[in-house]
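Every protein chain of the complex appears in place save one, which is left out.
Letters A and B mark the chains as written, and numbering starts fresh at 1 in each.
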Amino acid sequence: MHRSVRFFVAIGFVFIVFSGCATDRQKPRELSVFAAISLTDALTEIGTTFTTESGVRVFYNLAASTTLQRQIEKGAPADVFISASSRQVIALEADGLLEAESRRNLLTNGLVVVSGDAAEVFVGALDTLAAPEVSRIAIGHPSIVPAGAYAKEALTHFGLWETLNSKLIFGTDVRATLAYVTSGNVDIAIVYKTDTIVSDAIKVLYHIPPEAYTPIIYPAVIVKNSPQKQLARQFITFLQSAEKREIFEKHGFTVLALK
Amino acid sequence: MRITPAEVAALSLSIKVALLSLVITFPLGLLVGWLLAKRTFTGKALLHTFVMCPLVLPPIVSGYLLLIVLGKNGVIGGFIYSVFQREIVFSQFAVVIAVSIISFPLLVRGIMTGMESVPVELENAARTLGASPFKVFWTITFPLAYRGVIGGTILGFSKSLGEFGATIMVAGNIPGKTQTMALAIFSAVHLGEDASVYRLVLISTVVAFVALWFTERFTLR
Partner (left out) sequence: MAGRPKIRLNFRKNLGDFTLTVDSSLEKQVSVFLGVSGSGKSTLLNCLSGTLSPDEGEILFGDEFLYASSSKINLPPEKRRFGYVFQEGYLFPHLTVAQNIRYGQPNRRKSAATIDVLEIAELLQRYPKELSGGQRQRVAIARALAMEPRMLLMDEPLAALDSTLKDRIIPYLHHVKDAFDIPILYVTHSFSEAMALADEAFLIANGEIVANGEPHRLLTAPSAMPIAQLTGVENILFLPVTLSDKTLGVTTLEIGEQSLIIPYTDVGVGEIVPVAIRAEDIMVSLESNLPISARNVLHGRIQYLDIKSERTWLSILVEWHHLAVKITHEAREQMQLQEDLEVYCVVKASAINRLWD
């Protein structure tokens, strides 16, 4: 009769307008790839070329590797899993949820020491961090953030974990860790090399030698209950092809295995 | 400022999902709100707690529980898969379910508060004037609970637009398929794409503002 009716007419109208826009059930071939969110930009670029070459649309589910691991455990419809660490892949393989023989170690990442771009700190080796000019160092929380765990390993390797302990600030993820540095609240952060690519506000001071920590591996693997394993295999091979190296390297990764 | 097609897709998905969720939850919310505000029955406290649960649980936990129930190995998901050969999780439908469950308590709260404010004596007066309980609901309770109903609807709708935790768990973060505004913002933050973050935040603020303005303009005289 009055206001209430107008409200629902209005809602209904908007609904009709929007519901016309999208129906997601046409049937070209699709590939579902669960990938660590740090790979977003590189994979989006590669996905587009894969689609033009093969006619298969690639859908990425992009989240933290641990989230993806939980989803696959609960029977999520994934064809390919690309994790930011071997750990999730090994766990899922143990549960028999992956095609273990299909695993390819695709990429590797490195740890770097960074500062804000205005900072005047020289780091020649990790032990310079003990100098009094460096008052605070940010790393990811070692038990939550993989990058933090690697950073702890590296510091321990050089016998600096105990010494630097009082200077350490723990970020809840890599972004937060970096934000401490870019906002000028912390002098130094230890993060993945790939995290430094997009930001102009930070300066890479030092590449930590790879022997100081477990190799940071990004494996790609086919999911056991994928209905289209042939296509999944084709996609993993595609990722490893020579011309993809450039794309990954543009985003800071090192490509491990080339076909 | 240039908006990318992916951002447009995320925006329209968010709006579509929020509206669809509203269409689904609104009638149910009216029923549950009315039951909780106006009826006494055994198990009322239980129903209330159950409905309000997503309000206190971290959304990612709600999402995880949904994933367990709706996944191919879950009770409901397994049943639907065996009958229709369709999976619920990681689809737009899953986004709608996640968003509905998270926004439902806010909607019900508003409706409940609105209906509680309608004196039972007015409803009784209408009954003595020959109105059936159904007519009393539509001619007395509902119009007088109007403000609460609108409040709950706006809150629920806004929550739907911004829902993140449960969505990423049960529907994934699939650009072009299940990536809503909130998930797009999450991705952009994670990848350090600040320009995109600012753009998306600005757009969602504008959308929320327009939604509020729209309801104000068309409902509150």
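By definition in this document, contacts are C-beta pairs under 8 Å (C-beta built on N, C-alpha and C of every residue); 3 or more make two chains touch, one makes a residue touch a chain.
Keep in mind the model is a prediction, meaning the values are calculated, not measured.
The shown chains contacted by the absent chain are B, with contact judged over the whole complex.
Residue B:G130 is the one among B:P5, B:P27, B:G43 or B:G130 that touches the chain not shown. Among B:A6, B:L47, B:I76 or B:L144, the one in contact with the hidden chain is B:L144.
Where chain B meets the omitted chain, the residues involved are 119, 121-122, 124-132, 139-140, 143-144.
Keep in mind that, in the parts below, only the chains that are shown with their structure count from here on.
Between chain A and chain B the centroid-to-centroid distance comes to 30 Å (mean Cα coordinates, whole Å). Across the complex, chain A is touched by residues 12-13, 15-16, 19-20, 22-23, 64, 67-68, 71-74, 77, 87, 89-92, 142-143, 146, 150, 168-169, 172-178, 187, 189-193, 214-215, 218-221 of chain B.
Residue ranges on chain A touching chain B, taken from their complex, read 3-4, 6-7, 10-11, 14-15, 18-19, 21-22, 24, 32, 34, 37-38, 40-41, 44, 59-63, 67, 70-71, 74-77, 173-175, 178, 195, 198-199, 225.
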